[in-house]
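Left out: one protein chain. Kept in place: all the others.
Then we have chain A:
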Amino acid sequence: MKIIVCLKQTFDTEAKIQLTDDGKISDEGVSLIINPYDEFAVEEALKIKENMGGEVVVVSIGKERAQEAIRQALAMGADRGILITDEALEGGDEYTTATVLAKVIGNMEYDLILCGNKAIDDQSSQVAVRLAEKLGLPQINVVTKLEVSDGKVVGHREIEGGSEIIEAPLPAVVTAQKGLNEPRYPSMKGIMQARKKELKKLSLQDIGLEPSAVGASGAKVKVLEYSLPAPRKAGKIIEGEPAEAARELVRLLREEAKVI
């Protein structure tokens, strides 16, 4: 089984979001992690490889330091990594991201492509599906259980109030959801080995894409501005005996907040 995992480096979930002077999202002092959903994808790929043999290749688009995230996946057990990094990619959207991934992955060998079902930063849950469409592959989205056998894949996918069991022929794109597995921690040995594994860096020129096709100039959707929510103000603490407090809360929800 040749498995490709698409991985994005994101802000730590603890990160406080601030804007720069020119209104962009500031990354100053923010620690970076593998997008948690992509970590489920890496873990699943490693488990499949352990069962069936094969290779796990991690592909990421990002800045230079996204290498850290790829190294971590290599330390978990992935075989090699590819980072596509280029200034011309700035300002892209899900469409241009999928364009770049499809260009790189389209030239590779694969039986299965695993991605996270969304990235916790831009939260768009589009790239994996767009990639599937570009490569002409079926998709099983938001999967909490996966069985891979010769030539096909069966995934349990979360829907409102239940789940769907979906079968698709390989190759296919599958997106991981929390519940699929518990990502392993890299072992000391894994970390040592990861240093020697191949991590290839590619520019747009290397992959044969014109700068005009990607980044801000290729994007279909543009961001006009970023803003922060108004901070919530602490409200009323309702004092008194439990029974009294409960009665008062119900009254306030009805009469003041008008939500009941």
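Everything below uses one rule, namely that contacts are C-beta pairs under 8 Å (C-beta built on N, C-alpha and C of every residue); 3 or more make two chains touch, one makes a residue touch a chain; residues count from 1.
Convention: contacts and distances are computed from a predicted model.
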Undepicted complex member, UniProt protein name, chosen from "Simple sugar transport system substrate-binding protein", "Acetyl-CoA acetyltransferase", "Electron transfer flavoprotein, alpha subunit" or "Molybdopterin-dependent oxidoreductase": "Electron transfer flavoprotein, alpha subunit"
Hidden partner interface residues of chain A, rising order: 11, 13-17, 19, 25, 36-37, 93-95, 98, 120-127, 129-130, 132-134, 137-142, 144, 154, 156-169, 172, 177-179, 219-229, 232, 234-238, 242-243, 245-247, 249-250, 252-254, 257, 259-260
